[in-house]
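One structure coming up, written as structure tokens, with questions to follow.
Every protein chain but one is kept in place in this view of the complex.
So, chain A:
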Amino acid sequence: ANAGTLKFTKSPLSTKGEELTSLKDVTGYNNFYEFGTDKSDPAAYAGAMKTRPWTVEISGEVRKPVTLDIEDILKIAPIEERIYRHRCVEAWSMVVPWNGFSLSALINRVEPTSKAKFVEFTSLADSKTMPGLLLPYLDWPYREGLRMDEAMHPLTTLVVGLYGETLKNQNGAPLRLVVPWKYGFKGAKSIVRIRFLERQPATAWNTANPSEFGFYSNVNPEVDHPRWTQAKERRIGDFFRRPTLMFNGYGEQVASLYRGMDLKTFF
């Protein structure tokens, strides 16, 4: 029902020289705990989620709070194809040709006040269509957050599709976030609210286990997860592991955001 073709241009921000992960794997191997903890659960169960009509409430420390219809969001900026590496905190990775535009385009429209220091993203929590909500793994609804400068970074992408088609439900339809230098869970799926805050928001995984999942969660091969190593990853489709790159290989673009910060403390 939601497989529409998107018109897009190729983004200069795309990662070059990487082989794309197959559409089958990108849409069949997902973590979306609202539909279950197995990676095949989202593809099996997310079809029940209704993605039309869909509105996103944009509120908090902004001059122009607004509730936008997804159709209007699609017109905020030209849709681009952005090929990014996608690194899961579980030490596997993919390369995905996302379709979307920089989150900054939306942020500029609502004019954050000087008090806006953080952005919080809230995902849909609909117990009728999301069996995973019954289990108390995370403090639902799923929430994620970014510092304002991270949110404004051109690489931070509001995603509406992949491989030139509108997002499938299991990938976070109709609107999700992708922050390519951070672990995948920072990219909230099926977003219903974007809130601008003065203080750092409580986020789902960080709340569930603060010693293991940091607020920043930048991909960092030198800071291991307490229970497994982050030094290497298995690219989906490969047999053996490859070294993980600092900031997932986007250090040139984003390292300056964290200048002077101890990344072992602010992991």
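Note that in this section a residue touches a chain if its C-beta (ideal position, glycine included) is under 8 Å from a C-beta of that chain, and two chains touch if they have at least 3 such contacts; residues count from 1.
By our rule, contacts and distances are computed from a predicted model.
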Q) What is the missing chain called in its UniProt entry, if the choices are "Cytochrome C biogenesis protein CcmB", "Peptide/nickel transport system permease protein", "Protein-methionine-sulfoxide reductase heme-binding subunit MsrQ" or "Nodulation protein E"? A) "Protein-methionine-sulfoxide reductase heme-binding subunit MsrQ"
Q. In terms of residues, what is the contact footprint of the unshown chain on chain A?
A. 24-25, 28-29, 33, 37, 39-40, 90, 92, 135, 137-138, 208-209, 224, 227-229, 232, 234, 236-237, 239-241
